[in-house]
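Missing here is one protein chain; the remaining ones are kept as they sit in the complex.
The chains carry the letters A, B and C, assigned in the order they are written, with residues numbered from 1 in each.
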Amino acid sequence: MAKVFDYSEVAKHNTADSCWVILYGKVYDVTSFLAEHPGGSKVILQLAGTDATEEYDPIHPPGILEENLSAEQMLGSIRQETLPSTEKTPVETGEVEPDGPVDLETVLNIDEIEAVATKQISKKAWAYYYSASDDLTSKSFNNAVYRKILLRPRVFVDCTNCDTSTTFLGHKVKMPIYVSPAAMARLAHADGEHGIAQACEKFGAMQLISQNASMTPEQIVADAKEDQVFGWQLYVQNERAKSEAMLERINKLFQVKFICLTLDAPVPGKREDDERSKNIGSNLPVRAAVQEDASVSKTTSNSKTPSPPKSMGVGQSLFWGTAADLTWRTTLPWLAAHTSLPIVLKGIQTHEDAYLASLHAPQVKAIILSNHGGRALDTAPPAVHTLLEIRRYCPEVFDKIEVWVDGGIKRGTDVVKALALGARGVGVGRAALFGLGAGGKEGVERVLEILKAETETCMRLLGVEKVDQLGLQHINTRAVERDIYDGPAALERPSLSSRILAKL
Amino acid sequence: MAKVFDYSEVAKHNTADSCWVILYGKVYDVTSFLAEHPGGSKVILQLAGTDATEEYDPIHPPGILEENLSAEQMLGSIRQETLPSTEKTPVETGEVEPDGPVDLETVLNIDEIEAVATKQISKKAWAYYYSASDDLTSKSFNNAVYRKILLRPRVFVDCTNCDTSTTFLGHKVKMPIYVSPAAMARLAHADGEHGIAQACEKFGAMQLISQNASMTPEQIVADAKEDQVFGWQLYVQNERAKSEAMLERINKLFQVKFICLTLDAPVPGKREDDERSKNIGSNLPVRAAVQEDASVSKTTSNSKTPSPPKSMGVGQSLFWGTAADLTWRTTLPWLAAHTSLPIVLKGIQTHEDAYLASLHAPQVKAIILSNHGGRALDTAPPAVHTLLEIRRYCPEVFDKIEVWVDGGIKRGTDVVKALALGARGVGVGRAALFGLGAGGKEGVERVLEILKAETETCMRLLGVEKVDQLGLQHINTRAVERDIYDGPAALERPSLSSRILAKL
Amino acid sequence: MAKVFDYSEVAKHNTADSCWVILYGKVYDVTSFLAEHPGGSKVILQLAGTDATEEYDPIHPPGILEENLSAEQMLGSIRQETLPSTEKTPVETGEVEPDGPVDLETVLNIDEIEAVATKQISKKAWAYYYSASDDLTSKSFNNAVYRKILLRPRVFVDCTNCDTSTTFLGHKVKMPIYVSPAAMARLAHADGEHGIAQACEKFGAMQLISQNASMTPEQIVADAKEDQVFGWQLYVQNERAKSEAMLERINKLFQVKFICLTLDAPVPGKREDDERSKNIGSNLPVRAAVQEDASVSKTTSNSKTPSPPKSMGVGQSLFWGTAADLTWRTTLPWLAAHTSLPIVLKGIQTHEDAYLASLHAPQVKAIILSNHGGRALDTAPPAVHTLLEIRRYCPEVFDKIEVWVDGGIKRGTDVVKALALGARGVGVGRAALFGLGAGGKEGVERVLEILKAETETCMRLLGVEKVDQLGLQHINTRAVERDIYDGPAALERPSLSSRILAKL
Partner (left out) sequence: MAKVFDYSEVAKHNTADSCWVILYGKVYDVTSFLAEHPGGSKVILQLAGTDATEEYDPIHPPGILEENLSAEQMLGSIRQETLPSTEKTPVETGEVEPDGPVDLETVLNIDEIEAVATKQISKKAWAYYYSASDDLTSKSFNNAVYRKILLRPRVFVDCTNCDTSTTFLGHKVKMPIYVSPAAMARLAHADGEHGIAQACEKFGAMQLISQNASMTPEQIVADAKEDQVFGWQLYVQNERAKSEAMLERINKLFQVKFICLTLDAPVPGKREDDERSKNIGSNLPVRAAVQEDASVSKTTSNSKTPSPPKSMGVGQSLFWGTAADLTWRTTLPWLAAHTSLPIVLKGIQTHEDAYLASLHAPQVKAIILSNHGGRALDTAPPAVHTLLEIRRYCPEVFDKIEVWVDGGIKRGTDVVKALALGARGVGVGRAALFGLGAGGKEGVERVLEILKAETETCMRLLGVEKVDQLGLQHINTRAVERDIYDGPAALERPSLSSRILAKL
């Protein structure tokens, strides 16, 4: 352990047969870990024999190194003066000139927050946050559908007062906007998920913690106020024991009020921007999410757990190991055995599943209508569609469980429209991450401040004082309603042209 | 009073503790006025210790200085030769080359009027006129919806004669187009609201005077012809006494035939272009409409009158002090106590409110369907939608009160379509202001001339001689009708997929 | 008459008091004619004291000079050597490089014909042909609506043979496409309307002759084959005697089989491109169609015949003197007194007028559904809408009179769709004029050749051999049907929200 290595010595161990890396000034032999790495061996091999700290740090929570490597794999420390001087990778997008910190007060809306962040964060971080599946159809539709709903402002209503406070699962919050469980916050800014928590504290907003956060849950909630509300997002692992261990750890955090079980991404979507960004630093050609190495016959023949692709974007790496075999019948009882926290199901996209979820109250206390920010299945319906479906086909769901939504929220008017349709709250994911990228903790505060102010203005101009007064009378959804799923029956009408066919 | 100051002496008083400004050659101590300024203290502090005449003049009506400052606050006069030579701020938009006065006869339509004005007026004036809330969705939809209505020209009708004259509240006018109560006309041209009045006189058009006009009501109507028709727009102030004093003053002006009570903007909308333009001259960073200084806990806890934001755009400044607590029950009786003029309610956006207004006839004699030119709540419905709603759900409103509309009018065909839907008249706001910017009084005349000629051509080609002959048979609104609000009931149909849910 | 003038002498007479012009080498005193000129005095005064031949020639039919001026107004001839050498006006559009004659066989479609012509013709001619009213909404919608109709190709049908021949009013033609009565053909090419007639002869197509043709009717039909079919378009003049004289002249031309009475443009539309182009040659500022000189009080007070605007585009000049007082009751009997030719009514835009026209059979033998190529009233409905209206509300019209359409035809598929909807034939106006501009008579032939070939290909691929087999079964119009006029009744349904209103 006391051994000190020269960089030239480390540099020799740059193959799958002997793979060393430097992390935080220490030298590790990760040869035997290559096969286990959730992100695939390739990404490690690209850094074999070098100082990998810069690449490793922002996407791994502290402590995970010790968790995964045994003591003997730590070979010693590096002699600092032997390290080559590194050139920081310049920003890749030619058009951007980072021009000093931006005065956040001059940033007027969420699109501008994204623009500012895009200039400041790495291409890799941008690609991971910005990307969505295939052609980004669902991602942009998520927002566009809000724009097609018209508001119905009432006049001669006293709008002096405006109160955005509400409750989630009985816990008081000061605004109906929460931060969705977005992963890898430290890619954007060192403040990371803890910075988001601090911003949420200031605005009385709820935060959902991603299982793939770049900080540990304990770190994130460390400075939380007593009444601050958190949820923790679970991706069930193929190795259930890992998930059970995590649940046990979460159960001890009193700040976490519920488990959010992710259902909308049992397998990774195809996020091409993310895939393209993967190897930018190393100038290696981009490789596709298509599982090109799995032999064709194997993948067609129902292989239980497909072997990992040779290389993956950030998004794909995170998914690795996630269970694809969840079911109503088996998963909810398993969860009940490992936590007594209420369950929130994230990723409901049809009224059928919303209805089924409502049958599992009270274990299930809420559902989140979400298409994973357009990142799972392209052309999946936006939450607004699912809200309208539930309203038409099984409105009793709203009485049995809370319905939250996410995806596409950019304006206070979007928030108000979702609430008027019956949502209890709305989540923002990218907005919070881009806020972090734009200005760390203060950037997230600015995002919440803008959305809250816009929401209040909208409520006032509608003549509404409290969020629970919002209802269908405040919105005109006709331009959207006509596109809502109408049941297979709609296509199976009695033949109108049987007369014509009869004559053929 | 006889004291004469050197500029260097004035320049020292540039803080909140001692704040002097030079206006029209005189030196004022406005330290104690800082807290009262409707536009906030910051905008004054930016000019503290300097000659503020250029900034002050176009947005304050003459006389208001004397009204607000006591005699002792006027310290003396400035020694002119000590004033620094000022460089006039060059036009900010790089693309524009002001190239001499435009021959207005070559300007063929309202869009071209706007283009000419945009080149000639200051960035600040442009931003105030052009801006609308959020993403400008309602602003552009206001116009687009007219384009989706088709006309139905009848042939073999004698169209030699065409008469656009009509009446508003019984007062004869020569055209169904009036000038909306648009504020801050002197930002565009020194002719100001008086110039608009002169143009209206020439064309027999009605004018509504904004409470926020840059000239006094008395100045505006000074040269009016006897039969010229004016209305005066009231924003009720938190300090009711101020509004009562104004009403008393208006009651004395026989040219003003009615009070137009503004309802569609109890709180300011979020006009980002306007906010961005605010500090252009002083090169200070733009600050947002978001009330960033109000502590979070305060604004959420139903603060009766929120404290003013640190800085505001022109639009926000104007709103400051406007009452947000108007109601059907309290405000109309209060108005009746202070004026016997008929009331016109501006800003109706739903058939429900149109119906309620009709119950208040005869005190209420007309309503104006308006979303404040898209400047209040983005994605609020255009007047065409509200017209169609009234027509479908409570057409009796048309029999009880007059229905006027504004927003989005750019062509004579737009005017004709609104009338065919039941509107008695249509207002133009930005068009008049841009007309003023394009050529002062003559520019406004050109706007009215174009719209009148286009309206006549349209009426003739439809086979219509008088405006009261226009009706639903002259238009095809199907492309719009399908988007009209259909009542909350529409979403609550008996479940079509209950069969499916039953099987789950 | 034998007098010969030096140019310097003529040049002195350049005012309204003494106005001389040189035309075809002769000197005329047109002072007393200024007030009578259908195109207004201004356009002449701009050329006063100069050789006006180049401007005069392409827009005046031969012989009209003698008709309008008395012998004594011809003062003598010009001494040629005294004429200043003229510089031909270069092409105004900077982007265009005329690069020699185009091989017409390489021009593949109607859009390309227009592109070629646009490079070759004068800006003035382009503006006159291209322009349409206001924002060109109807012009572009005319075409777009065809694109929204889908075809329904049937398979396993023998399509070896294809016959596009049909009849108009009983006269045989080889194709269902005719040339609309388009004015001012010589602006495009010296072949003029006679060239169009020659092209039509080659393809067995019918031609409608505009009253505003740049050649006399006699010249146009001069070389027609015996079975060639012409119609003559009448704009009834305020001075009915002029129209009666023209009808008498037309009655003598056996090639003209019917009178086409124009109804869709009793007053000129607002064609801004045309207005802008007007004064290009003389570098005078463009002046608007708005009747700016008519005093406001005059035009509002039902002036029977408004005085002519100071200056006008080509389109407006042509309209000058056209009667606006036509009616079913008076005009058809008057026509019957002056011609026994069948009447075709052009410009029907509603099913109501189509129905009324059908009541006037047999004097009225056909109607042309037309919005004047989008040149009269912007947002007027396309012919496809009117076809669908007739089909829904009064299909019996198709049995009583022929229904022709024009406007927006660019492809053979457009032709086929119109026929499938019940049209007997379709007219092309701009396509023929741009064909002339692209290559004179051969250019028009190319246009007809392209449209005929495309029509045949479409018929074959639909499985149709003859045009009278085309029917509703060959098209899917659902994307258009939903926008068809549904009657005022549609808006006056029993109130759906009366329940809500009752609660207010």
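Quick note on the criterion: a contact is a pair of C-beta atoms (placed from the backbone, for glycine too) under 8 Å apart; a residue touches a chain by one contact, two chains touch by 3 or more.
Because the structure is a prediction, the values reported are computed rather than measured.
**Q** List the neighbours, among the chains on screen, of the chain that has been left out.
**A** Listed by label, the shown chains it touches are A, C.
**Q** Would you indicate which residue among A:D191, A:D378 or A:E445 is in contact with the undisplayed chain?
**A** Counting the whole complex, the residue in contact with the absent chain is A:D378.
**Q** One chain is left out of this view; which of C:P181, C:G204 or C:G347 touches it in the full complex?
**A** Checking each option in C:P181, C:G204 or C:G347, the one touching the absent chain turns out to be C:G204.
**Q** Touch as defined at the start, partner being the missing chain; which of C:A11, C:A323 or C:L461 qualifies?
**A** Checking the options C:A11, C:A323 or C:L461, the one contacting the hidden chain is C:L461.
**Q** Could you pull out which residues of chain A are in touch with the chain that's been left out?
**A** For chain A, the residues touching the absent chain are 134-135, 137, 263-270, 272, 275-276, 285-292, 296-297, 299-302, 304-305, 324-328, 331, 345, 347-350, 352-353, 356, 371, 376-381, 385, 482-486, 488, 490-493, 495-498, 500-501, 504.
**Q** In the full complex, which residues of chain C touch the absent chain?
**A** Contacting residues on chain C, toward the hidden partner: 103, 105-109, 147, 149-165, 174-175, 202-204, 351-352, 355-356, 388, 391-395, 411, 413, 449-450, 452-454, 456-458, 460-462, 471-473, 476-479, 481-482, 486-487, 489.
Going forward, only the chains that are shown with their structure count from here on.
**Q** Counting hops between chains that touch, how far apart are chain A and chain C?
**A** 2
**Q** By how many degrees does chain A turn when fitted onto chain B using C-alpha atoms, rounded in steps of 5?
**A** 90
**Q** Measuring between Cα centroids, what's the chain most distant from chain C?
**A** A
**Q** Indicate the whole-number Å distance between the mean C-alpha point of chain A and the mean C-alpha point of chain C.
**A** Their C-alpha centroids are separated by 61 Å.
**Q** Counting in whole Å, what is the centre-to-centre distance of chain B and chain C, each centre being its mean C-alpha position?
**A** 43
**Q** At least two other chains touched by the same residue of chain C: list those residues.
**A** Chain C, residues with two or more chain partners: 500.
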